[in-house]
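With one protein chain withheld, the remaining protein chains of the complex are depicted in position.
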Amino acid sequence: MTYLAKSPWIIHYDASSCNGCDIEILACLTPMYDVERFGIINTGNPKHADIFVVTGSINEANREVIQNIYNQMPDPKVVVAVGICACSGGVFRECYNVAGGIDKLIPVDVYVPGCAARPESIIDGIVTAWGILEEKLKNKVSSPMVSDHDHKAHHKHAQGGAQ
Amino acid sequence: MMEPQLITPISIGDVVTKAEQAKKDGKRLVQIGCTKIEDNFEIIYVYDKNYQMTSYRITVKQDDEIPSISGIYFGAFVYENEIHDLYGIHVKGINIDFKGTFYKTTIKHPFSVTIVKEDDTCQNK
Partner (left out) sequence: MSKQITVPFGPQHPVLPEPLHLDLVLEDEKVVDVIPTIGYVHRGLEKLVEKREYTEYVFIAERICGICSFIHSQTYVQGIEQIMGLEIPERAQYLRTIWSEYSRLHSHLLWLGCFADSMGFESVFMNSWRLREHILDDLEATTGGRVIQGVCKVGGVRRDITPEKLDEMVKGLKGIEHELQDLTNVFLHDSSIQHRLKGIGVLSKEDAYYLGAVGPTARGSGLAIDIRETGYAAFGKINFKPVVEYDGDCYARCAVRAKEMFTSIDIIEQCAKKIPDGTVDMKVTGAPDGEYFSRAEQPRGEVIHYIKGNGKKNLVRHRVRTPTFTNIPPLVTLLKGCDLADVPVIVLTIDPCIGCAER
């Protein structure tokens, strides 16, 4: 990659992560690793973001939040699952409130394993995502809107969750 | 070795009087925690003063109602809502009652039931 049309901005959301991966993502922004040299900025607004970085797995409370953020991001967009919890659920996969990896809810483009994922591998993941972003831009890929209707219907039926 | 810890068993009716006594003695509320022992639930109230812990234990059944001590210790509401949401024990008169929305969980009152995730292939059953 010698030329890029965009400086990819990322939005980070902590799903049900233990903070281990989150602080490593923050560490990527700081002088030691410094991803800002690639033009990568951590933004708080989904409408400004190109890359959605998620740590931790899906649980009952945050599935709606993840979908909202994903749907609000403009095309083209790329999702990076950081840490083993975001990839598959990790050590917490057997917990009653963990539904599994992020890919059960939104399409994931890059998986970054590790507990906690090291800053080097996070940067590697984001740079890979960047290539995919360029590809999507070139091919004018539009991402689907995700919704959780199935889950909600099931939920009503099962009467789960605290009322 | 640290000091041995004594947990005094009391009845449900004594919860509020013990809390009042603790506040009068200048103790702070450390925690309220619940444990499921077979069909019963043990709730332990822990108070502390100068690093000396005083603990009281009550034993209740599911769907029993316990009195809230949030009128005495304002901060007790977090523990009492937690006990309600995770164990399904009713707490009467909490100052900030979330009515079961403190924790959103897939399974109602998860700590009161045995849970096996059927669709997961790699787990210890």
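Letters are used for the chains, namely A and B, taken in the order the chains are written, and counting of residues starts over at 1 for each.
Everything that follows uses one rule, which is that a contact is a pair of C-beta atoms (placed from the backbone, for glycine too) under 8 Å apart; a residue touches a chain by one contact, two chains touch by 3 or more.
Only a predicted model underlies this, so the values are computations on that prediction, with no experimental measurement involved.
The chain not shown here is in contact, across the full complex, with A, B.
Although one chain is not displayed, its contacts with subunit A can still be listed: residues 12-24, 26-27, 30-32, 44-46, 56-57, 59-62, 65, 69, 91-92, 94-98, 115-116, 118. Where subunit B meets the missing chain, the touching residues are 1-2, 5, 7, 23, 28-31, 33-37, 44, 46, 51, 53, 55, 73-75, 77-78, 96, 101-105, 110-111, 114-115, 123-125.
In this section, only the chains that are shown with their structure count from here on.
Between the Cα centres of subunit A and subunit B there is a gap of 36 Å.
Of all the residues in subunit B, the ones that touch subunit A in their complex are 85, 100-110, 115, 117, 120, 122-124. Of all the residues in subunit A, the ones that touch subunit B in their complex are 59-61, 93-94, 96-97, 99, 159-163.
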